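A single protein chain has been removed from this complex, and every other one stays in its place.
Letters A and B mark the chains as written, and numbering starts fresh at 1 in each.
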Amino acid sequence: MSGVPALEVTGAGLRYGRTWALRGCFASVPQGRVAALVGPNGAGKSSLMRLAVGLRRADEGEVRVFGQPPRGANLPRVAFVAQDKPLYPELTVAETIRAGAGLNPRFDVQGARRRLDDLGVPRRKRIRQLSGGQRAQVAITLAVAKRADLVVLDEPLANLDPLARHEVMEGLMSAVAERGLTVLLSSHVVAELAEVCDHLILVSRGRVQVAGDIEELVSAHRLLVGPSGTTPAGSYDVIGRSDTERQTTLLARVRGPVHDPRWTTRELSLEDMVLGYLRAPEAVLAPRPVAL
Amino acid sequence: MGATLIEFSLDKRSGVATYMQIVQQVEQAMRLGRLTPGDRLPTAAEVVGRLAINPNTVLRAYRELESRGLVEPRPGLGTFVRRSLARPRDPVLEQRLAAWVREARAAGLGPDDIRALVESALAGGLAGEATA
Partner (left out) sequence: MTWLAIRLHRVRMVSMALVVVLWAGFVAAERLYPGIRGISAGLFPYLPLVMGVFLGAPLLSREYERGTHQFAWTQSISRSRWLAPQIGTAAVLALTTTGLVTALIWWSLSDLPPELTGVLPFTWALFALALGAFWSAVTRRTTVAMGSAFFGVAACQLMAEGLRNRAARELGWSSAALGAAEAAITAGLAGVLVAGAWWFVTRRDPG
């Protein structure tokens, strides 16, 4: 696998009229990763995805997919499923597959049919007659059958029941295992991504706050608890703190051991780390541009 | 390529990392003789097709098993069990353990008490240890 990132966002900004939805965003997703795009509603997740799939052009900075802008000859390499899983409601499932085959040179018709048959989605039904879960499956199956190298999914699990969630994820992860594709999926529920994703992009208030390998990020952060009025010795950056009368709790990014017998150090879960950053919007841990 | 020999299951609340749970389940299956040398582990695609987890997690578990010398990847074929962890069965030991468990039950010990005793014996913290 080559070293070009599947997705590279360098200083990207996006404007709706005079309001900036995104500003100065930096993130990079290596090939073969399953990246989670996380953040509160309205933080700019969908905007970042629109940039990544070429639905919009950045008003500042650059967005590259496998080293090229997501346009023209690069379009076959990116697949997108928008939030409401838009498909033509008057078409049948079979016609939707036919449309996918006609619009994409690499489209896997057999694979798409097999997958939808396995899931029990009737091919003769119209899209508007399907349940929400079935419709999501059709949209995601089409995106996978495009044989793109980067699949971008905006809130793929929203409005799905637990079984459908599991089936959607199984299908996606099988595709990742079989074809080594890169996935970028967004959610505002961090817990449902922990088993699936190995890369994180945390967006809040229109910027990328944290980006990187989940394991590296989680292992670099600790919860430090100690008596109030003291600070532990060691090399670390404080992301957030909360004080009670007797006790101080610090969420810290540690660079070395923290040795202070009065302070205890605890490991964090991904969810706790994300929450810590969301509570401290001014703390940023994202890749900066390489000096040219 | 043969039927799937074992299936993994995950305990999301155990606090044990997902890849480590897979490592432990393979080791357990090997100890119990359910996996023997030459058996093929399920492919990453097969595992994630059931568990809906990141395939890199499965590959990482298999790498860990490989570094422990338990399995070996054969390119294009899959990951295969290299050696056996199952011990030959010892009827005398098993009979004596069963008899001891019966005695413990008769003395009013519950399953948790018995487990705690066994754990404690394994850790070398029982009264008889010093004199034995």
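Side notes on the structure shown:
Just so we're on the same page, contacts are C-beta pairs under 8 Å (C-beta built on N, C-alpha and C of every residue); 3 or more make two chains touch, one makes a residue touch a chain.
Since this is a predicted model, take the numbers as computed values, not measurements.
The absent chain, not drawn in this view, touches the displayed chains A throughout the complex. Of the listed positions A:P105, A:G120, A:P162 or A:G229, the one in contact with the omitted chain in the full complex is A:P105.
On the side of chain A, the interface with the absent chain consists of residues 16, 53-57, 72, 75-76, 78-80, 82, 84, 86-91, 95, 98-100, 102-106, 139, 146, using the contact rule stated above.
Heads up, the rule we're going with is that only the chains that are shown with their structure count from here on.
If you check the complex, the residues on chain A that touch chain B are 32-34, 166, 169-170, 173-174, 176-178, 195-198.
Residues of chain B that touch chain A in their complex: 10, 12, 18, 43-45, 48-58.
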